[in-house]
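A single structure is presented below for examination.
Heads up, one of the protein chains got dropped from this complex, but the rest are sitting where they should.
And then subunit A:
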Amino acid sequence: MSALDIQELSCSYQKTLVLDGLNLTLNDNEIVCLLGESGCGKTTLLRAVAGLQSELTGKISIRQKVMNDIDINVAPEKRKIGLIFQDYALFPHLNVFDNVAFSLTSKLSQQQKQQRVEEMLALVQLNEMSERYPHQLSGGQQQRIAIARALAYQPELMLLDEPFSNLDQHVRFQLIHEIRLLLKQKKMSALFVTHSKEEGFAFADRIALMQAGKIVQIDDAQTLYRKPNSMYVANFMGQANYIDVTVLDESTYQSCFGVLTSKHQSNHKKGQKQRLLLRPEHIDIKHDQRGDAVVEQVDFQGASQQIKVRFAAQEFVIKYSNHCYDSVLFKIGDKVTLTLLEHGFVMFD
């Protein structure tokens, strides 16, 4: 059973199309990340699922129950979802206990409520904080309370809107892992919005990259990085070099690095021009007095060096790992040779 199913969803805001016939399906117990630049429509999509967005066309179902369709727009309070906000949205006039207990109806006895809240606070490891008010908590603690509040409602689906972006770097990734574990433990499906691919890598099972109101590719992190289906995806997921190649036959190509041979056969026609994707770690670099490449810029990054090299009238970004203590250091003006390491032969027209 799918946790969420979105079909042909469109939304316009002040005459611009924010969502453009978007399709997305979330499996059970799956965490999907909506990744994209600001303005690509990812937050609008989340709000649409939450029932907080008007002017929609298309169909949204949560656990096979239709939430949006022609003449159907289920109110947010009837959707059984947990929404986590960037600014936490804890009620400042209520203490932690009352915030977590907010959604618990009067059908539960006082004791049951108490028990549920304590259970939730234990999950996020903040039992001692139940008397505190939101402004007395740190950002990370506030977000954990927000998670506890949403979980206490026993939602069918969790929606998280840039939940980690207000947090410090070191708290952020700790919390990301903590909450991912928690959601997995509770077998909760979640849709998670962010503009940071690192957060997406760490938090999600699959990542849906959005551009201009559409999902351009949805896959696990590795596939997105290694097998992007467009240059937009390739560039978004990481540093990229491109070289022009000419197809010689189904597995060999002519390039500035000489003739390249792929392990896989392609159906490109002979003589066709293609652009080959080379990630910085696909190129090896060596000092060579007679080399025809020149170092133009070096960033020492601790575990590695990022080196800009001019070769064949083109600039290449190369990642060189500093494996051992006395690893080679490159300087501007050094003569070097470049060789290609094994890679996936990802090519674009």
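The criterion applied here is as follows: a residue touches a chain if its C-beta (ideal position, glycine included) is under 8 Å from a C-beta of that chain, and two chains touch if they have at least 3 such contacts; residues count from 1.
Note that contacts and distances are computed from a predicted model.
According to its UniProt record, the chain left out of view corresponds to "Iron ABC transporter permease" among "NADH-quinone oxidoreductase subunit K", "Acyl-CoA/acyl-ACP dehydrogenase", "Iron ABC transporter permease" or "Anti-sigma factor antagonist". Across the entire complex, the residue among A:6, A:67 or A:81 in touch with the chain not shown is A:81. Touch with the chain omitted from the figure is made, among A:15, A:135, A:290 or A:331, by A:135.
Seen across the whole complex, the unshown chain contacts subunit A at 50-52, 54, 75-77, 79-83, 85, 87, 89, 91-93, 102-103, 105, 135, 149-150, 153.
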